[in-house]
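For this view, one protein chain was removed and the others were kept in their places.
The block that comes next holds chain A.
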Amino acid sequence: MRFKAQIQNISTFTKLTASLNSLGPLAWVKLSEEQVCFTIIPEQGTQVWAVLSIDAIFETISVQSAANNVINLEVPLISLNRALKSALNATSAQIRLTKKDNMPMLALTIVTTTSSNSYSAFPTAGPNNDDGFDAPFDNAFGGNRETVVTQEIPVRVLPPDTVANLHEPQTREPDVHIILPPLMQLKSISDRFTKLALADTKSGPGTTASRTRLEVAANMHGCLKMSIKTDAMSISSVWTDLSNPELDPAQISGGVTGLADHPSTRMKQLGSADGRSEEGWATVRIDGRDWGKVMSVGRLGGRVIACFCHEHALILYVYLPNDNGDDESVLTVRVRFLTLDTRAEADISTVLRQFVQRMMQDQVVYRLSANHE
């Protein structure tokens, strides 16, 4: 079993591992000479299925194994990220699978040519630099220092049969697909919502997940709505003028007729571009804290398309910025959605409690109509 690669795009690789690390501590990394897959399947939370073309992060790669030249590893992301961070200013970085004391590990070898400027540009007693011609001076006296840093990341090699049954789950065609606004903006608003919800119902009933339930909805007219409701408040933010990318008929089963029958085509008939209409929204409910973690993929800086399956699933496709447009690397992030049952239960109790409270306060009779929402 051999794996060796020259890392080309250290910054992207570092950001990728940092984003993944927010979503889970361990990643299943599937290495082959065609592509690299990073998968996170936590017991609870958000799944990530990332498929990267080799040239997105590696320059040269060689993978050899008895199982069709595929190597499956379990990698602690925090260590990998930490190791990669030290390579940010490297002149070259190489990663390979080795064994030490019979323990498998990924060894990252980083060569940095320390610009001696970083410390000798301000010598304690050095009048040498005031004319700005310090480069020859540095080269003559200890410039071009080459330092080799080796970072050893402990890993576990996964036998092929343990991962053979893991496949990306299939979901139905999405009702709405939309390009998300800048994730930093989205994150700061959703973080605030979640914080408020937690502060408001510290002593309230239900699990934390039901308390920080964030409702995210989008329509086919460029609107995204994020809202949170608790006993005491209901807040929502609406983004408008976002874009719903056109589907390519060639990518859809049934071609042009398939596109006409596509759920998103039907959703286009409903709703409006100002986001005020009640119709045409595809809604999912997610845990605000999960969402906060998901937003961490924003650091990759790529385009993010959210696909909403109404009351069913939310999938984010994060495209890594790439020079050549055709062979893009994609991160598929499946946000954990809250199931209908716990939601309904929480809702009814909330409505009831609100009702009783208001009755006591206002001495006004309200009509209780508790459907599922």
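Note that a contact is a pair of C-beta atoms (placed from the backbone, for glycine too) under 8 Å apart; a residue touches a chain by one contact, two chains touch by 3 or more; residues count from 1.
Here is the rule we go by: contacts and distances are computed from a predicted model.
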item: Hidden subunit of the complex - UniProt protein name among "ER membrane protein complex subunit 3", "Rad9-domain-containing protein", "DNA replication complex GINS protein PSF3" or "Small ribosomal subunit protein uS7 domain-containing protein"; value: "Rad9-domain-containing protein"
item: Touch criterion as defined above, residue of A:Gln8, A:Ser53 or A:Ser86 at the omitted chain; value: A:Ser86
item: Option touching the unshown chain, where A:Ser62, A:Thr147 or A:Thr162 are the choices; value: A:Thr147
item: Residue in contact with the excluded chain [from A:Leu26, A:Ile41, A:Val163 or A:Ile179]; value: A:Leu26
item: Chain A residues that touch the omitted chain in the full complex; value: 18-19, 22, 26, 74-76, 79, 82-83, 86, 88, 103, 114, 116, 118-120, 122-124, 142, 145-156, 184, 187-188, 191-192, 194-196, 198-199, 212, 289, 292-293, 295-296, 298-299
